[in-house]
Structure formats: C-alpha cells, structure tokens
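Shown here: the complex without one of its protein chains, the others still in place.
Here the chain labels run A, B and C in written order, and each chain numbers its own residues starting at 1.
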Amino acid sequence: MSNQHRIFQNALVAAVGMLFAAPMLYLLLLSFAEGWTFPHLFPPRVSAGLWETMWGREQGLVGGLLLSILLSVVVAVGSTSVGFLAARYVSYHRWRRGLLFLSYIPFVMSPVVLGACIHVVFIRLGLVGTVAGVVIAQLMFALGFAVIFFVSFWNAERKSLEEAARMLGATTPQTYSRVLLPISRQPLLLCFLQTFLFSWFQYGLTLIIGGGKITTLPVLVYLYTGEANIYYAAGASILLMLPPLVMLWGNRAMAVRFGR
Amino acid sequence: MKFLALLSLLCLLLIGCGKTTADKPQSVDLAAASWEQIAAEARGHTVTLAMWQGDPLINDYMKSYVAPALQNQYGVTLNIVGSQGNDIVSTLMTEAEAGKEASSYDLMWINGETFYQLRQVNALHGPFVEKLPNAAMIDFGNRFINTDFQQPVEGYECPWGNVQLAIIYDTVRAPIPPRTRQQLEEYVKAHPGTFTFDNSFTGMTFLKSLLIDIAGGEQQLAGPFDSAKYATYSAQLWEYINRLKPYFWKEGKTYPAAVAPLHQMFANGEVNFTMSNNDGEVDNKVLQGIFPATARAYVLDGGTIQNSHYMGIPKRSAQKAGAMVVCNFLISPEAQLRKLDPNVWGDGTVLDVGRLPDEWQQKFRNVPGRKYAPPRQQIQPKALMELAPEYMIRLFDDFRRNVIQKQS
Amino acid sequence: MSSKSNLDRAGFLLFLLLAILPMAAGLLYAASYSVGLAGLLSEGFTWEYWGRPFQEGNQIFASFAFSLGVALAATAITLLVALLLVLTVRRSLDSGLLAHLSTIPLALPGTVLAFVILQWCSGSGIAARAAYALGLLQTPAQFPGIVNDQYGVGIIIAQVMVGVPFFALLFTQLWHSQRISQLMELAQTIGATRAQRAMRVAVPLLLHRAFPTVMLHLVAVIGVYEVPLLLGVQSPQMISVLTMRNYAMFDLQQKPEAFICAILYTLLSLLLIAIAWRRMHRMDHEQSA
Partner (left out) sequence: MVLTVQEIGKCFGQQMVLQGVALSVAERQTLSVLGRSGCGKTTLLKIIAGLIAPDSGTVRLHGAEITKKPTEQRNVVYLYQEPLLFPHLTVFENIAFGLRLRRLPNNDLTHRTTRMLEHLELQAHAKKFPHQLSGGQKQRTAFGRAIIIAPDVLLLDEPFSSLDPETRASMQHLFKQLAQEYGIASLFVTHDLKEAILMGDSIGYMEAGKLTTFASRQEFINHPDYGARNEIEFWSSLRQQATNHDHAATV
C-alpha cells in the first residue's frame, strides 16, 4: 500500500468515525449548554445546571429509567427463552417454512400500525395501561425476532450433538443443561441483547398499549423532544442512549474474547 | 389435539371478554351523598389523572405540589399519566367498544372538542360540579366559564384555568408587530419565512380568531354550527391564508406539528413569532430561560379567543369520589393562587376574586405581576368566545385540504 | 421422537399465544372495522370506507407512494455508502476504530435520532449556523429546507445514519463468510484490475447475499414512526404517521381509514417479505449445493 493511500485511508476512517460519534458528542455538549441559539456555532455559556436539577425536579426520570430497565429485561428474557424453544419446534417441524414466514410478520412490520390493530384486543383483555400489557405487546414483536434468530441456530449439527448426548444416556433436562445451553451461550446472549434493545427503543407501541400510563424512558424523552426546552431533551436522550451503548460495547468485547 | 383445543379456548376467551359490561358498584350514591361522605369514600384511593405532560413546570406543579398536598390533606393518591385530547377520546371510545369495566382514567384535563366528543358518546360523569364546596367561589355566570365551545358545561366538567390566545414576538427582531390581518399580510410579505403557526390546537385557535374577525365579530358565529356561514367565511379565510402562504415559514408547505416546536424555532431565531393559548406563558418561558428577555405577548386588535380548561370524570371511572376530591382541591384558593404565579405556571384563575375571603383577595391582588404579558384587564375587552366545536373540527380538516395539500 | 420435546411444544404454544394469535385477532378486527362491522359508530356492513382511498384529495395512496419513495431512496443511499466504506476501510470496520464507533448510531433510538437531525439540519440548526459563520447566509430562512421538507430529505438522512453502520457491519461479516478476499485474489490472478475486482466480485456478491436483509430493511423503513413524526411534513405523511393520525383523530369518522391503511400496509409488507423469503430459500439451496 502506498503512503499516500494510507494517509487517505486514515483520514477517511477519522472522518467516518467522527460522523458516527457526532450525535453522542453533540447531545453531551447540548446538555451542558445555555442559550445556544442561532447564530452561535458553539455554546455561548456552559453549565452543569441541567444535570443537577434534572434528577431533583423530575423524579419521573428515575422512575422511567427503572421501569424501562425492568420492562426490557423481562421482554428480553421472555422472548429469548420462549424463542429458543419455539424455534426448535419450528426448525424440526414439517411446516418449517410456513411457520417461519409467520414469524417474519411481527419481526419487520411497524409496531405502531400493528399496535393500533391490537389495541382493542388488549383492552378486552384488560391489558391496556398495565406493565403486563406493554410487556406482552413488546414480546409479540421481540418473539418474532427471537424465533427467526434461533431457527438458523437449530441446524443439523445441533441436532446431531443432541443425539450424541442422548445416546450417551442424557435425559431431556441433562441434554439441555449439559449440552444445549452451554453451546448456546453466545447466541442466547446475542438474542437477549437484541431483544433488550428492541424493547428499550420502543416508543409508539408503549404509548398505545401503555395508554400514557406506562412512562418508560423513551416516552419521557419524546415528551421532552417535543417540548420547548431542548437542553432537557438532550439530557434525557443521553440517559436513553447509555445502557444500549454499554451493552453493545460489552458485547463487542465478549465477541472478541470468545473468538467470534 | 390438546394444542388446538387450547387455542380455540383462548379465542373464545378473547371474544367472550367483550360481552361483560357493568359499572363497578359504588359504595355511596354520589348524587345523594354529602361532601363529607364523598371525602371519606375517597380516602385511601388512587386517582389516575390523564393530562398533557409536555411542560416540566406544569408537571412540577402537579407532582411536587398538588400530589403531596392531596396525599396529606385528603389521603388521596394522585397518579398522573400522559394523554390528551383526541388520545383520551379514542381511549375512552375503545374502552366503550370493548366494554371495559373500569376506565383507565379517573380524571382528565380536557376542554372544547374533547368535552364535546365525550359528551356526544356519553362518556362523562355528571353533573358533579355543584357538589364541590369550592365551586361556590366560581362565577358560573361568566360566559367564558359556563360555556365550553358554545356547549353549556352543565356541571359535567369542573373549570380549572382560564386563558386567552396571545401572539408572542421578539421586540428586537420585530419591533412593531402586526396587530391586524392587513398588517400581518404586509409584515409577512416584507419578512418572508419568519411567520407560521402550528397545525395543532393553538394554531387552529389562531385561525378561529381570524375567522371571527372576517365574519365581523363573534356574534356572527355564535350559537350552534352554521354550515352556510362557515362556508362563506372560511372561503375568505382560506383565500387570505393562501395569499400569505408563500411568505410563511417553509413557504407554507408545512407547519409545525405542535406549538412546542414552534416555541423552539422562535427561541432559536428561525421565526419571529410564536403563540400561546395561555396569555401568561411568555412570562413563564422567559423565566425558564427559553425565550429571550426581549419576548413580549400581545393580542390582535380583532380579538383572540379566550377559553377555560376543565377537569372531567369518565363515566366508567371506578374512583369518582376521589376524582371529585381532586377537583375540589384544584379550585381551592390555595392551589389556584400558586398556579397563577408565572414562576410556577402562570395560568389564569377561574375563581371570582370578589367572592373570596378578604385575606385571599389580598393575596390574589399581590401576585408578582406579569412582566412580559399585557395585563389581563387590558386584553379582556378583546376576548372572543369559543365557537361551536364543529368549527374547530372543520378548520382542522379544511386547513389540511385547502392549504397544506394544495400545491401552489 | 427425541428431537421434539414437550418443552419445545410449550415454547411454540407460547409463541402462538403471545405473538401470532393477538396479531391475527388485531388484523381481523381491523378488517371488520374497515367494512363497518366493528366500532362504536358502525352501522353494518359497507364498502363505503374502502371507496375513500380513491376519492379526490385522499392521502392514503400519496402516503404509500411517499413512504415507498423515501424507503427506496434511504436504502439505496445506505447501501452505496456502506459498500464504499467496506471497499475502502474494511480493516478499520473489522477490528479498528470504526468497529467501536459504529455501535454509537446503532444505540440511537429513533426519537433521539430524529431530535439530533432536527437540531443539526433545521433552518436555525448547526449546519445553518456554520453557513452563517462562513457568510453564506444571513437569516435562518435562507437555509435550504432539509428537515420538515416535501421530499423527506430529513427522514432519509436519519435513516441513512443508522442504516450505514448496520450494513457496513453486515458486509464486513459477509466478506469473511463468503471468502471475498480469496475470491478477489483469484480474480487478480486471472487479471482483474482493482476496480474490476471490486465491481465484478465484491459488490455483486455482497449485494446478492444481503438481498433478503435489504428487503426486510426496506419494509422496516417504510413503517418507521418516530423519525417522520418529528422530521416529516403534514402532507404527504409516512404510513405509520398517517395511520396513527387517522386512528386518534378528533373526527371519529376517520377511524376506519386508519384500519384501511393498516391493512394495505400489511399487504405491502407481506409482499415484500415474500420476495425476500423466496430469495432466502434459493440461497439456502445455493449454500447446500
């Protein structure tokens, strides 16, 4: 590789990297800014006032954060475990293709549009405005993903490994605990992560099924972004981004450690 | 197969659930009960209040002041949830369609169309307002209070605050703001791209004020919806707006979806005007540091609409007694005075100050004055009554059809 | 036999109960509402509502065309940029700086993404301020409208921003799994130039393998809600926004239209999924062959 070429590449990496990092950096700066309006290219005044008052004044934010974590963990654990088993059933089923196609529908379709359709079903079941209702609604979409994710995992090799364990005398629980779960650690974690993020990011669906009662962090952040005070919106956005960032980076480190 | 049996059972369950409709039995008959009985019934219960939550100051007033006070004084827990206007209507409607027993909400911050529509589908509990002891301090003779969008309130919603539409401008960027339709036209043509209004409640209220002005005064459009009059005057309104459209922000091809983005753009200097349904909001926003200290509010010479906002109780609420206790507290002099302070919210009171005990009269007269909004006495003569709600619904629709979707 | 345990069956049953059944019930309800068989204002079976999309001035078809156009444009630009990145800075995406930084846009929820784009690209945004500092404009109104604009430029920018890192990472993975480096070396021995290797080996192979994902991405972009809610215009609106507007309008007469939107959207999605599906199946055969 020529020297010139290398310099060009490094410059490109730096530029693209900046672009990727820019939203986070901008939000951070905005959350510390004051009076940052047109035509100021940089904040005229800087203060940590927002971060001091945000927790004190809006107790809702802490509550929203905790609620979001709880909700996302439940959705992620639920969809990962049910998806793991359901995908096994689908994989080895005669109608594998048809069943898999069904899973693609909740996987890619807009949660908001489907949410409007299932609204009445959820009201009849008394689930609107409850945490359980929001969990179930989100599970519906997360499950579609989890099933698709694990169907490719349950392949012939997995099946043979399981058969090998059985021939050596393993019962069903033993097959799971000693073979299937240990060899699935990485994909299970990955699926957990993905479904966690799906739930964590969900706004429209939570709004419809939660009936405004379930104020998760994304719902609160949207309230702030629609509000006149953009500094608040920036602060709340950072709170919303931190957990996914930590998880994604953690997953990367894990992926490297386990040698992919 | 076991499998299929289970599935079909669940289907039946789903369909079956909808058939049950019955109001939860109330332990006291609210119509006959004394206020003491109602207050006793409410104690220890949780009331779910649906309200717009986009303003941190209002949230703060409710969460840090109203909720603890209710808890301490009446043993009522207030649970605030975010929902407003059409969302409330569609939720209550869907609940009715699904035959849900106890509503998700016990109390709702509503007015205008929401009130009208909820009355239309018979989703409101009432009349209940005369039961509230503090209601005696409200002047129900005031037409801006006893009538909500030409619809008599009749005790089906409790007045909470009273406000008037005001235009907000920056004295630095627009030293002489337009006060009439004619001046507005001249202004936008001279300063293209600096004026717009939102495509939501506030903007439509602004259009309604213009419609009244075009019609030649509120008497022309008073009373029930008159489609002939509407057709005549709205045609003139759209003709006027479309004439100005190319000079609006984004050449009038789009409008902010709500008033908050409009506020953001005003604060950022992208437009020179914003507006608020609450004449006192400008003080509040300047104090928060969002608007520059050079921001001021004013009303058009042709007048702007004044209206009240209210609290309503859903018919299917299981906590009606609790909701009434909350209403009574919200219209107490203590709560109303606090709300009036621009540092807190800056929302106009519904109480008739003359009916208050002397000490309270003193306090109401000594509220730290409004600095950036004109005094109430000055804009009161220019207050216009709300029109029948159909005007608003039609304006929403026709504005979309005749202005937004019309590609010039 | 041993390959199917009761545990799986229970898992699958839960999947049906939690995902498929409510979805089917919801769509069934939507269908009956759209023909007047459900709802508070329903007056019995009618095709009247289905005639509405064809009426003068109705927004439904315009909204579908707009959504499809925005999704196609966003996906095309995303693919172009992601391909360029993979061809130029693949090593960095693989294990270098970009491998780490590319997770940031993936951690952006739609709401935050839209907010950031709005703050950057509005008339008084950061970009406009930079232009002001350079003396290119004097007032915000002079800045070209790229958010809340007729062509959905703001929405496209936002979608490209999250799409690029996703596809760049996908392409990097495919690069390994499809042994593209080896294939390109092979092409070199046959005499392919640098450009030929990229255009005739890497790009077609990557696009071919990524096709199903691209289709699914397209369906997802057609249905985005949070981003156009903040960055879109009132007319035309993206499908999700239009559906929600009709669903929760003051005018109750609009509710059936929301369900018509939902059904048409479902049909469109199914069609696109089916296309992706066929290709996926074909690739399974290629792989095993």
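Going forward, a contact is a pair of C-beta atoms (placed from the backbone, for glycine too) under 8 Å apart; a residue touches a chain by one contact, two chains touch by 3 or more.
Not measured: the values here are computed from a predicted model.
Only one residue from A:I69, A:I183 or A:L245 touches the chain missing from this view: A:I183.
Contact with the chain that does not appear here is found for just one residue of A:V134, A:A165 or A:A234, A:A165.
Taking the complete complex into account, residues 157, 160-161, 163-171, 174, 178-179, 182-183, 185 of chain A touch the chain not shown.
The rule is simple: only the chains that are shown with their structure count from here on.
Our note on geometry: chain A versus chain C, Cα centroid distance of 17 Å, whole angstroms. Chain contacts: chain C has residues 9, 25, 38, 124, 140, 230, 247 touching two or more partner chains. Under the contact definition stated at the top, the residues of chain B that touch 2 or more other chains are 14, 87, 97, 268-270. Chain C makes touch with chain B in their complex at residues 9, 13, 16-17, 21, 25, 38-40, 57, 59, 122-124, 139-141, 145, 148-150, 229-230, 233-235, 247-252, 255. Residue ranges on chain B touching chain C, taken from their complex, read 3, 6-7, 10-11, 14, 85-87, 89-90, 93, 96-97, 113, 117, 121, 192-194, 199, 249-250, 253-257, 265, 268-270, 392-393, 396-397, 400-401, 404-405.
The residues of chain A lying in touch with chain B in their complex are 34-35, 37-39, 57-60, 119-121, 123-126, 128-129, 211-213, 215, 219, 223-224, 226-230, 232.
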